[in-house]
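All protein chains but one are shown at their positions in the complex.
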Amino acid sequence: MESIAFIVLSILALASALVVVLPVVRNAVVCALALAVNLICVAGFFFLLQAQFIGFLQIIVYAGAIMVLILFVLMLLNVHDERHLGSSGFFQRYLGPLLAVGFVALLVTSLVASLQGAEFPRAGAAYGTVATLGQELFTRFFYPFEAISLLLVVAMIGAVLLAKRRL
Amino acid sequence: MLISPVAVSLYKVLIIVNVLMGGVAGMTWVERRLSAVIQYRLGPNRVGPFGLLQPIADGIKFMMKEEVVPAEANKLIFTLAPALSLVTAMCAFSVVPFGPTVELFGREIALVIVNVDGGILVALAATSLGVYGIVMAGWSSNSKYSLMGGLRASAQMISYELALLLSLIGVVLVSGTLRPVEIVAQQAGWFWNWNVFGGWQLLGFVIFVVAGYAETNRLPFDMPEAESELVAGYHTEYSAMKFSMFFMAEYINMITVSALAVTLFLGGYQLGFPVPFSGWPLWMLQILAFVGKLAVFLFVFVWVRWTLPRFRYDQLMALGWKGLLPLALANLMFTALLVALDVIKR
Amino acid sequence: MPLGPEKFLILSAVIFALGVLGVLLRRGAISILMSIELMLNGANLAFIAFARQFGQAEGQIYVFFIITLAAAEAAVGLAIVIALFRLGDSTDVDELSLLKW
Partner (left out) sequence: MLNLIWIIPLLPLIGVAVNGLFGRRMPRAAVGVLGCAVVLASLLISFGAVWELSQLPVEERYHEVVVGRWMSLGTLVNQHPGSSTVSTDVHIDWGFALDPLSAVLLLVVTGVGFLIHVYSVGYMSHERDLVRFFVYLNLFMAMMCTLVLANNLLVMFVGWEGVGLCSYLLIGFFYDRPFDARTGLSCADAGRKAFIVNRIGDFAFLIGMLYLITEFGTLHMRTLAGEFQHGAGPEWLLSGVGVLLFIGACGKSAQIPLYVWLPDAMAGPTPVSALIHAATMVTAGVYMVCRMSALYSAAPEAMAIVALVGTATALFAATMGLTATDIKKVLAYSTVSQLGFMFAAAGLGAYIAAMFHLMTHAFFKALLFLGAGSVIHGLHGEQDIRRMGGIRRKMPITFLTFVIATLAIAGIPPLAGFFSKDEILAAAWNGGHRGIWAALLCGAILTAFYMTRLTWLVFFGSFRGDAETLAKVHESPRSMTVPLMVLALLAVTGGWIGIPKVMSGWVGGGDWNRLHHWLEPVVVTPHAAAQADAGHASGAEGMLIVLAIVVAVAGVLMAATIYRREGLAERLARASGPVYRTLRNLFWVDELYDVLVLRPFYAVCRFFNGFDRRVVDGLVNASGIVTELTGQVLKLFQTGLVRNYAMTFLLGVVAILFYLITR
């Protein structure tokens, strides 16, 4: 059951990621929608990994807010076509994929070497629940939490300053 | 096999989907009849007694109509959009408990489809994904009216989702859990145990309802489909069954928001007063209570639609960001204070 | 086929690498932003997988922070893109090469 879900989700995730990335698809809105699919797939992985709360968060915040924002801007600027943009630079086009493949190859070899055949241990009942995470977040990670909320405020003000025509 | 847990879940899904569809059909009739009452006219009364068969006639009409797809539209997305709208609308209902755990066929069956940790989040996730249907529809139609509608819808839904979420957190604070089942269970007994009274969540309730209206794109917040400005907003280019799916999605959203409001603030299926009996008469009564509360909400939805005028777009945004959001924050802080001071016992 | 960390990590590496490729190959500023989100997702997946493997909440907390960070990043990034678009009527990053020498 879980493996089937994993296989289906991986195929979906990889396919949507390819749509986002490959310059074959020149339509930015399609890319954004593909990215949304990818985000939801990743949320699915989170559910598989019993991180329900983070999964919901991924959908609500990432897919539901951030991606909608991106879509909104795409539609606002109406730059749904990248056709007029010429091909990318020489280095990026040829060396880039090579390096990316090298990156994956390096990681995969090391991961396979060290983790092959490992299985997930049984998770405790409290693992990944809202209560557990909240407990951690408001005790051990309290200062980072406050810092990140400050960051959000700063980002919000900065975004308004940047994007607004007249203040 | 027929009553294995998976099968039982499937039965529940089937029942709920059908009930929801039926509810939508009923709602269309109710809406038309009620609007007629409000506007001093008769409304549909030819098909069947009191026009009760009108929805079926409408359904047949939608299915028989020609599907028109604009030539420059993005076909895939254009087709996916209404389906997505409908599916997300229904998903949100899955965490709403419409009754207590009952004894049926010798096993315990919880009258809720999914009961997971963080259940409210499921509803929120589904709602937040609902934006995509509208955005996709608006964009893929390749029409300026649709695009404007889609833009407005996404901005509006993101803005009001904040207030919605924050008003929910008040309830979560009071009950200390994200599971709707437990939230409802805590509101048992007399009606002053309901969160709206016992949890001091009257303000949160009002914010939730207002934001809910905005989330469902109903009047007075129906900017995305403002007929006089945008023809029909994001579904201008839609016709036939695709159009009807948007239509159904809207009504299901109404039902879901109402159900959530009932569940979280008004005690869900709880009767509001103790009764001396238990067993099947009780849970039957409780399901009826749930449906009754829902009906009141839906009635108000319709009432409001045919009574209030539409906001201007900037007023709508101002209300969301400058009115509801600060109010929701204030409500949250107030609630947190009450909980911290043990005024509200959990 | 029992699930192990290995598959998730490989998947996360691939998603991350695809994000990197997107940054390198795409020219639209918003597309690059989206590719960055993809990279973040790859990293998030790895975090969650490790958290599951070691049964600790830290990984999930980090992902929580990363998601918040991504929200901030998207907000500021999109604001910059809008400002740039107003300036040059384009989101092509290759045209934004004024700050050299």
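Every chain is named by a letter (A, B and C) in the order it is written, and numbering of its residues begins at 1.
The rule is short, and it goes like this: a residue touches a chain if its C-beta (ideal position, glycine included) is under 8 Å from a C-beta of that chain, and two chains touch if they have at least 3 such contacts.
What you see is a predicted model; the values in this text were computed from it and never measured.
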**Message:** Among the chains present in the display, which ones are touched by the chain that isn't there?
**Reply:** A, C
**Asked** Given the contact definition stated above, which residue among A:Ala32, A:Leu48, A:Met75 or A:Ala100 touches the chain not shown here?
**Response** A:Ala100
**Prompt:** Which of C:Leu9, C:Leu24 or C:Leu38 sits in contact with the chain that's absent?
**Reply:** C:Leu24
**Request:** Using the definition of touch stated at the top, determine which of C:Leu3, C:Leu69 or C:Val93 touches the missing chain.
**Result:** C:Val93
**Fill in**
Interface residues of chain C toward the undisplayed chain are 20, 23-24, 27, 32, 93-94, 96-101
**Message:** Take the complete complex as the reference. Which residues in chain A touch the chain that isn't displayed?
**Reply:** 88-89, 91-92, 95-96, 99-100, 102-103, 106-107, 109-110
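One rule holds for everything that comes next: only the chains that are shown with their structure count from here on.
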**Message:** Based on which chains touch which, is the overall arrangement a line, ring, star, complete graph, or other?
**Reply:** line
**Prompt:** Distance from the CA centroid of chain B to that of chain C, rounded to the nearest Å?
**Reply:** 33
**Message:** Can you compute the centre-to-centre distance for chain A and chain B, using the mean CA position of each chain? Integer Å is fine.
**Reply:** 29
**Length of the line joining the C-alpha centres of chain A and chain C, rounded to whole Å** = 6
**Message:** Give the residues of chain C touching no fewer than two other chains, as numbers and ranges.
**Reply:** none
**Request:** Specify, in ascending order, the residues of chain A that touch 2 or more different other chains.
**Result:** 53, 57, 65, 69, 76
**Prompt:** So in the complex, which bits of chain A are touching chain C?
**Reply:** 2-3, 6, 10, 13-14, 17-18, 20-23, 28, 31-32, 35, 38-39, 42, 45-46, 48-51, 53-54, 57-58, 61-62, 65-67, 69-70, 73-74, 76-77, 79, 82, 85-86, 88-89, 92-93, 96-97, 99-101, 103-104, 107-108, 111-112, 115-121, 123-124, 127-128, 132-133, 136-137, 141, 144, 148-149, 151-152, 154-156, 158-163, 165
**Prompt:** Which residues of chain A touch chain B in their complex?
**Reply:** 27, 29-30, 33, 36, 40, 52-53, 56-57, 59-60, 63-65, 68-69, 71-72, 75-76, 80, 129-130
**Request:** In the complex, go through chain B and note every residue touching chain A.
**Result:** 74, 77, 116-118, 121-122, 124-125, 127-129, 131-132, 135-136, 138-139, 147, 150-151, 154-155, 157-158, 161, 178
